[in-house]
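One protein chain omitted, others in place.
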Amino acid sequence: MTLAPFEIPLWADLAAVGIGALQGAMFAGRLKERRLDLLGVALIGILVGLGGGLLRDILLNQLPAAMKTNWYLVVATLAALLGMALLRLFTRLNPLIIALDAVTIGLFAAIGTTKALAYGVPEVPAVFVGVVSAVGGSILRDVSLNLPIALMHVGSLYAVAAGAGTVLITVLVALGANITVAATTCVIVTTLIRLGSVRFG
Amino acid sequence: MTLAPFEIPLWADLAAVGIGALQGAMFAGRLKERRLDLLGVALIGILVGLGGGLLRDILLNQLPAAMKTNWYLVVATLAALLGMALLRLFTRLNPLIIALDAVTIGLFAAIGTTKALAYGVPEVPAVFVGVVSAVGGSILRDVSLNLPIALMHVGSLYAVAAGAGTVLITVLVALGANITVAATTCVIVTTLIRLGSVRFG
Partner (left out) sequence: MTLAPFEIPLWADLAAVGIGALQGAMFAGRLKERRLDLLGVALIGILVGLGGGLLRDILLNQLPAAMKTNWYLVVATLAALLGMALLRLFTRLNPLIIALDAVTIGLFAAIGTTKALAYGVPEVPAVFVGVVSAVGGSILRDVSLNLPIALMHVGSLYAVAAGAGTVLITVLVALGANITVAATTCVIVTTLIRLGSVRFG
């Protein structure tokens, strides 16, 4: 299935990158025992923001979006710095980090899947690309921090949330749904599953 | 050296992916202390099955084979689930896992080297691509599980087995041997070295 020419809107991709970088810097900044310096925290934030998109575009054998314009790296860096500042201003940010994490997963899953479909990738690998986009940033974060990969361990429904969202978007597109509607549904469903999984388990 | 147009047969690539995923899921399923959930075990299996081929195609700057058709991910997923089921049914699977591991290395080494040669990559990097294809899945597995990379440590002849096989196939092809003959020889030699290294060391 090849979609009619379809561009991911730049603002949507940048929003996902920014939220990811904000959330990644907050996550890294709270790991006191890792003795990260400020630069390390900023780098982890940038990596979380850009990682999913980089892996997505490498899998699709495309020049990564972040290589095409200055915006991606600028947004990721500013968002990571903002995350570090918020961490110093507020003490109880855990619920915010979890909520932002859930929204990022949904956004990246939707963008990754639709981009893959737009390049003519079949349904199953398109779902795979969506999931990798969604969880790639957090995987690279955990590998960089020498932590066990959260995704692999008991109790995490990360990949399930992203998988459900990407399967949904693929089915909706196959049924002829409007891309924006399908993507929005994917973001909402993924975010809800992820938030539900945190709440109930 | 550029080969005449040469397609890796889909069934051969899928067989290597399936055996790799089966073996990867068995390996991960036996790591009780890692507290992997079922999803984590399945993901490791899929990663072991697809990892070598993904790294191979990224090095060759080609769209990964697993992005071109649904088969790769379907086969890897089913094989990983089969590996998890076998693990519950049988207790003494160690010899089987080692044998499957040896065959996978040989298959991926042969496929990786011939694909690189077919794309006009010179002999030395073609051998490198073959070795990366052969050991890439297990490297990604160890990094994902936060284990020391088996390849780097005392007593493992992984890379030697893959290296010998890929050098052999490259020499045979340079001497004008039939690709199928060269690849089959590579698989047999690699598997024997790997099995011998387990037996005697």
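A and B label the chains in the order they appear, each numbered from 1.
FYI, a residue touches a chain if its C-beta (ideal position, glycine included) is under 8 Å from a C-beta of that chain, and two chains touch if they have at least 3 such contacts.
Quick caveat, the model's predicted, so the values are computed rather than measured.
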Inquiry  = Need a quick check: the contact residues on chain B for the chain that isn't drawn.
reply    = 58-61, 116, 121-125, 128-129, 139, 143, 146-149, 151-156, 159-160
Where the unshown chain meets chain A, residue by residue = 34-37, 39-40, 43-44, 54, 57-58, 61-64, 66-70, 72-74, 143-146
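One rule holds in what follows: only the chains that are shown with their structure count from here on.
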Message = Angle of the rotation mapping chain A onto its copy chain B, from a C-alpha fit, rounded to a multiple of 5 degrees, please.
response = 120
Remark   = Distance in whole angstrom between the CA centres of chain A and chain B is 29
